[in-house]
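Missing here: one protein chain of the complex. Every other protein chain is in place.
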Amino acid sequence: MEMFTQTIAYGILVGAMYGLLTLGLGLLMGVMKFLNVAHGTFIVLGGYVSYWLFTRYGLNPYLSIPLVIAVMFLVGLVVYKVTLSPLLKLPSVGNRLNSSMLITFGIIYVVDNLMTIFWKPDVRSIVAPFTGRSMELFGTKFSITGLCGFAVAIVVAVALYFVLGRTQFGKHVRAATQDAEAASLCGINVHRTYLISSGIAIALAGVAGVIIVSSYSISPNGGLRWLLVAFVVMILAGEGNINAIVPAGLILGLLEAVGVFIIGAPYRQVVALVIFIVILIFRPQGLFRKRRLAT
Amino acid sequence: MLEVSNLNAFYGDIQALWNICLRIHEGEIVTFVGSNGAGKSTIMKTIAGLVKPKDGTILFEGIRLDQLPAHKIVDLGISMVPEGRRLFPEMTVLENLEVGASTKAASRIRVSNINWTYELFPILKERSKQVAGTLSGGEQQMLAIGRALMAQPKLLLIDEMSLGLSPIVVDHILQVIQDVNRSKKLTIALVEQDVGLALSIADRGYIIEHGRIVVEGDTKLLQGDGRLMEAYLGVSLKKKTG
Partner (left out) sequence: MRFRPGSVSILAVIAASFIVLPLIVDFGSSTMNILILLFVYIILSQSWNLMGGYTGQINLGFAAFFGCGVLITHLLWKSGFPIYLAIVVGGLSAALLAVVIGLPTLHLRGAYFAIGTIALAEALRIVIGNIFPSSLSLPGSYASNFNVFPRYYLGFGIAVLTLVTVYLLIQSKFGLAMVCVRDDEEAAQVTGINTFKTKFIALLISAFLAGLAGGVYAFNRFYFHHISAVFEPIWTFEPLMAVVIGGSGTLIGPVIGSIFLVVLSEVFVQILGEAHLIIFGILLIPVVLYSPSGLVGWMDWLKKVIGGLTRNNER
């Protein structure tokens, strides 16, 4: 029984992280209908920035988050300006989607290999005094890094909810998402809205990277694994439903933990992918049949 | 106030507007009428910046509009109520109005403008927390107009307002439009399918056919000339009362 509650605890912590790492992907997809297959790559990049700050300057990874956000935000701006904004001139949305996949796919190759050159292909992780230690709460062990990751995920998700729901900028984003032309008729600079949204999306990926490099490890080619997780969570949440992403992540984390409990660890990723297939077949609109974008 | 000269506009390779020249004077209500597909909406969209002309110029208070992006044109004081209303379906009435005031100037007086809009269209206040997609046709049109007014425009463009609306609702909206025109000196340009309606509230009118302006004049003269109307619109005109 204790093993089981341990499993649940683990599932919750991992699930929150899964949700966190999906936010950036979901934002880009929801707002601009771009599928950023390089999302995993940006997660890893954020992790490397944090790793570098840690090994060079001894900066606690959780404290490095604001810096990582700043850096990755700029990266996002550049990516949008150089590669994504030209796509907006394409005639159909389907066209844009396909092209966004191909372009971001090219970005994977550029950035992954730059990271390989810069940081060598080895696996890295942050080993700090708190790594590997755990705390006991309610009679169950929770890893410190897991708890921190959980906290960051919740804070970020709530912050995003408020930005999208309550700020003027958030309303600009939602308006541009629902009807870009009408938004420009209201005086909204849609391109600038998209630009900033891209910055935010990549910054979100970067934050997830910090959590991952502290709790697990990263390597230059390791982005794909996280991309797939994000895909599954995004589909569970339902397209464009940004508020449902962290809850969907939690569900995935729990299901995966229980699945591994039953089947065994080597098949961890298969559990996620099986869930994915089942959802695709039986409930492609996602688990939360809520309204489309954040309110 | 607004001067359009030799405007040529295309949708892809197809020419929609041919050498359009027109003027809109401050404080007046101007209407564009013509049959379906004549190009009336295209004129509006080009002025508002959604369509970029191939040649010609649009001058608004001395500033050239024709190469500016739509959101900058809103900044300069032109606001459009688009065809089909184009509300933000998943945002509430209040949010739609708030978004309407997205320019710097408009956002400063957002709250008072919202109150003013509620005075013009009380039903919107009642429904302020309701999601725009669930409103009735008339309510949506009122919201669309309210949203455009939030931008504090000097010139308001209204594209096909009466489509699908009952006469009572249309009357109410027309009243509001005329009110606003008189009290706030808001210049209005109206594209309308319903010719009688259009001529009843406008000062001047342009008849558009196949992307060209074919007649221009005071509405009193246009109204009186039944032959002209029949010839160009193929309808016999019933004067609107009230």
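Chains here go by letter, A and B, matching the order in which they are written, and residues are numbered from 1 within each.
Convention: contacts are C-beta pairs under 8 Å (C-beta built on N, C-alpha and C of every residue); 3 or more make two chains touch, one makes a residue touch a chain.
No experiment lies behind these values; they were computed from the predicted model shown.
Chemist: According to the contact rule at the top, which chains on display are touched by the left-out chain?
Modeler: A
Chemist: With the full complex in mind, choose from A:Ile108, A:Val156 or A:Ala175 the residue touching the hidden chain.
Modeler: The missing chain is touched by A:Ile108.
Chemist: Thinking of the whole complex, not just what is shown, which of A:Val71, A:Ala153, A:Ile235 or A:Val260 touches the missing chain?
Modeler: Only one of A:Val71, A:Ala153, A:Ile235 or A:Val260 touches the chain omitted from view, namely A:Ile235.
Chemist: Go through chain A and note every residue touching the omitted chain.
Modeler: 29, 35, 37, 82-83, 86-87, 92, 94, 97-99, 101-103, 105-114, 116-117, 121, 224, 228, 231-232, 235, 266-267, 269-270, 273-274, 276-277, 280-281, 284
Methods note: only the chains that are shown with their structure count from here on.
Chemist: Measure off the straight-line distance from the CA centroid of chain A to the CA centroid of chain B, and report it in whole Å.
Modeler: Computed from C-alpha means, the inter-chain centre distance equals 43 Å.
Chemist: Flag every residue of chain B that touches chain A in the complex, lowest number first.
Modeler: Touch list, chain B to chain A: 48-50, 69-71, 74-75, 79-80, 82, 86-91, 95, 98-103, 106-107, 131, 147-148, 150-151.
Chemist: Under the definition above, what is the set of chain A residues touching chain B in their complex?
Modeler: Per the touch definition, chain A meets chain B at residues 168, 171-172, 174-175, 178-179, 181-190, 291-293, 295.
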